[in-house]
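For reference, the structure is listed below as structure tokens.
Apart from one protein chain that is not included, each protein chain of the complex appears where it belongs.
After this line comes chain A, so read on.
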Amino acid sequence: MGTMRIDGHDIPFQENDNILKAALAANIEIPYFCYHAALGSLGACRLCAVEVASVDPTQSPRVVMSCLEFARDGLNVSVSAAAARQVRQRVIEFLMINHPHDCPVCDEGGECHLQEMTVACGPPYRRYRGRKRTFTNQYLGPLVHHEMNRCITCYRCTRFYQDYALGDDLGSMRLRNEVYFGRFQDGPLTSPFAGNLVEICPTGVFTDAVFRQHFARVWDLETAPSICPHCSVGCNTLPGARDGTLRRMRNRFHPELNRWFICDRGRYGHQYSEHIDRPLTPRVRDEKVSYREALAAAAEQIKAARDKTSGLGSTREDLESNAMLQTLLNKLSGRFATFSDPQIETATVAAVAALQSSGGAPSLAEIEQADAALVVGDLTAHAPMMDLALRQAYRAGAKLAILHSGPSLLARFAATTLTVPPQEISAHLLRLHEQATAAPTAPTAPAPSNKHEKELADIAVYLTAAQRPVLIGVSETMAVPEIAAMVQLATALGSRAKLAYALPGANTYGTILLTPTTSTTAMLEAIESGQIQTLIVIGNDPLGDARLGTRWRAARRHLSTLIVLDCVATATAEAADILLPVAAWAERGGTFVNYEGRAQGFAPVFQRTEPLPNTVEVLADLAHCLELALPDAAAVLSNLFPGYQAPLPGTLGSALSAPPLTMQTGTTIGPASSAHPGHWQVALASWYGDDPLASYAPALMELAPAAAALIHPTAAFKEGIEDKKQVRLRGPAGTVVLPVQLNNDVAAGTIALSRVTLTQLGVGHGDLLELEHIS
């Protein structure tokens, strides 16, 4: 703490601040390239030169790099001094020697830091008339475009990619005037955070390859504060649209959540809204109709079915839409549910109940401060930015323990990795709890195989010794006993321990607060027994559900009318009798509640050339056709949540106060059992682009892992299964033939499969499966 003077102004600074950081905090502009708040100072670009007066009046002032000089009490700094200005001008002139003068055709133009700095402090004319240094560009995959000639060697890319995000396939090559940033050879960047290069690069070396396909000048883009719809973290984003189409996604700073970065699912998943198969015209059976006709047809069916109408909301629909559907169903005396898989529903109830009772989940900024963490499941695939936060904790020395069944990118950084079959996770957690409390409690838990005793003891030691331990579970691949075991462990570790769950949708937390207990099971059984004739589905895909898809598809035959409101062409939307296309996220406003219970508002960014109504509007219009008086969404929500005020887009969001949920341990229904359930356990092998919306983003999907049956080498050897050999998998919904891929990150007796394969087989994470050799 102290005060220094910059050009006659007194500027406060914090301990260990450098001059640049303190100046920027005080809104004093010192030009810079290589400094970044998340990456710190390097002194590579030499642009942030300032003049510092000497304490000794007989000595002349000197020019220093403000990013490398600590702020000190009484320091007298001048940004405007002629000597400093001259250094900055020469630095720009020097950097511009090799930089191509291609601004008119460069994607970065208009938001290029180099362009701005050159205009602000560079020389107006170019003196250099010689040849420019040129490089060969690399193919870096479908997401990031490479243009090395524009590089000014600030090293921000490798500092982000290697040091911050812990990737190892982008580096700085060669030396002197030939420094090159790229990969060993051409090929897609493997980091789930590679897209941040586009924003971190101060010029146009790394640009957005997806935006490039349908480019617009950045000053022509319509933007508004939005929230990422692709997972439960709720990163703040800034979509850019032009001429009625969504073009790109950028990070928007949130001090407690994503800060300066977003993951590639969030950056490139937006292409779902421009997918060629996106439903844009309402449809009644096979006929394309007008919006009014579709509404009238829907109203007619609902009137005919009357109290036999029910509604299925969704974890990826906003709070307003789910609440409106629930209100409409109340008026129609129908059932309301929000999940297509009851097991995931009960697990989510348990997870949210646990979060409510544990005093709230840690923000990403708090996860970064953890000094020990236990992760249950593949966090990278379900909440990539939580993974990035844990990587920061790891960099600061935190010990990570990973308890998982299938491949997990985070395992690379773990001090202890426990790879166990899905059905043994719970027992391991209970044993860990015993170790952590050093007093055996639950005798019902089968003791895990002895070989993991030492690892569990290690984890127990560093979790109990930690000052800020964090426990994070992936609720989609967990059952209630596992969630309960994590809560028990968190309680044992005391109030310093923080508990978080990555939930399976952008608005899962908000949705579950509206969901009546065990409503999915009840609804499915009601459909099967003919008590429901008309089903309204908003943004959900029960027919495409991994575990229960077959059962939903069979149940669908009992429905006389299936009304679907969605913005992507899911299996359910395809099967709809009446399909009402709705606005995608960037095309509408609404509220998502993230994994912390933080309600965040998002604003409509643009309208399509032929505007689509949002879900709330469709439901209100439907109510109108039914001659029902439906209050507006704000009234509905303030009725549901006492004191509720819609969070304004662009603000930090506010905690949603809701009555506490209770953890349900009741029975849930499973898939139709097959004759021979088999002895292999199924693990979901997800990846960072895996999400119902992002799966319609073509560029991102180019990076999806090839379908394969992932099996541990030892388990494969025991069963006489060879690498790359085809095997036949038999599940309740069908059989699939896949090549075997040996993978050390898969538990013994477990087959890790992609979500698509699980749907084809009709099984979920933790279910049993039969494997047949093909001779």
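The rule is simple: a residue touches a chain if its C-beta (ideal position, glycine included) is under 8 Å from a C-beta of that chain, and two chains touch if they have at least 3 such contacts; residues count from 1.
Simple rule for what comes next: contacts and distances are computed from a predicted model.
According to its UniProt record, the chain left out of view corresponds to "NADH-quinone oxidoreductase subunit E" among "GntR family transcriptional regulator", "NADH-quinone oxidoreductase subunit E", "RNA polymerase sigma-70 factor, sigma-E family" or "Iron ABC transporter permease".
Checked against the full complex, the one of A:1, A:82, A:105 or A:175 touching the unshown chain is A:175.
Looking at A:99, A:113, A:159 or A:183, the residue that reaches the missing chain in the full complex is A:183. Take chain A: the residues that touch the chain left off the picture are 168-175, 180, 183-185.
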